[in-house]
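Got a structure here, written out as structure tokens. Questions coming.
Only a portion of the chains appears, each positioned as in the full assembly.
By written order: A and B. Residues from 1 in each chain.
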Amino acid sequence: MSIAVIHGGTRAEGNTEHLTMRAMKDLNVENIYLKDARIKPIEDMRHAPEGFQDAGDDYHAIISKVLQHDVLVFSTPIYWYSMSGTMKNFIDRWSQSMRDPKIGNFKEQMSRKKAYVIAVGGDQPSIKGLPMIQQFVHIFGFMGTSFEGYIIGEANQPGEIEQDQEAVFAADRLNEKLKNETV
Amino acid sequence: MSIAVIHGGTRAEGNTEHLTMRAMKDLNVENIYLKDARIKPIEDMRHAPEGFQDAGDDYHAIISKVLQHDVLVFSTPIYWYSMSGTMKNFIDRWSQSMRDPKIGNFKEQMSRKKAYVIAVGGDQPSIKGLPMIQQFVHIFGFMGTSFEGYIIGEANQPGEIEQDQEAVFAADRLNEKLKNETV
């Protein structure tokens, strides 16, 4: 079992990344930093005769990497009560992968994966972040991906996430669980 | 009273735009098409000593236009159960405007505006689009913007939105209401 972490944050060593790395400690994971990639917004070409065209960016390389793993960890700061625009643009492009012969059966591949969400926000995230969790429920539900759990942490200042004892506990527990599963 | 429509769609003349234009019929609105602008993702610099830097893209010009109007209509297709990544990137950048001396008191300005959301989706949007509406509630709630109402339409094929009689009725009603208010 192998793990890909898809980082949606835009700040190096932010609280979200910190919490995520704690949950991934000593695990062999492939870290994918969306902020370092060039991913264009989806252009909806579902109904155009020519269909989706190659966007000439890094999306294809990244989704190909993602598909090589069994467990996907979506790590995103909560910006404006939702995932980052960077993460959203990445997910929007899945509509293209659904119709991309180079990918093959995208939905079927995604349906065999397990997903986790780790998110940190500053404004009552355990309440105001719930709609975002529900969106991930719908996203994974559409794909058939098994939504195995999520951790919502609260932090504002850099490093502050270590003070959210429940989030830290949950990250350590997830770490243990994944260690047992990947042995 | 003047109106700005912020279009988050990526397809020319899509169902969302169509429904929105129906609601704006014969009204004097400024249409802002995010897909035609270059808006970089936010880079979270709240905690960096140098703060946010000018991103050298179209964001500043667009938010300046938006701020000139009293009524803001957020028009977005529902991609993956949420607003488009294009729209999300635009909203993420508000964090920068909150700290931008060129803008002045962004939150205070936004708190005097009225907002509507018009969104069209293909997969049970009146149910699976609800978390997105809740996110707009939180976004406008933070800003103090008055959330005046939303319309969720259902459509997949181009032009299909005209068959969603309830969405069309709601768009016509909104049109009447705005006509009365802008006289």
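Convention: a contact is a pair of C-beta atoms (placed from the backbone, for glycine too) under 8 Å apart; a residue touches a chain by one contact, two chains touch by 3 or more.
Keep in mind it's a predicted model, so treat the numbers as computed, not measured.
Because every chain is the same sequence, the assembly can be counted simply: 2 are drawn, and the full complex in the file has 4 copies.
The rule is simple: only the chains that are shown with their structure count from here on.
To overlay chain A on chain B by their CA atoms, one rotates by 180 degrees, a value rounded to a multiple of 5. Between the CA-based centres of chain A and chain B the separation comes to 25 Å, rounded to the whole angstrom. Here chain B touches chain A in the complex through residues 9-11, 14, 35, 41-45, 47, 77, 79-86, 88-92, 94-95, 123, 128, 130-132, 134-135, 138-139, 142, 157-158, going by the rule given at the top.
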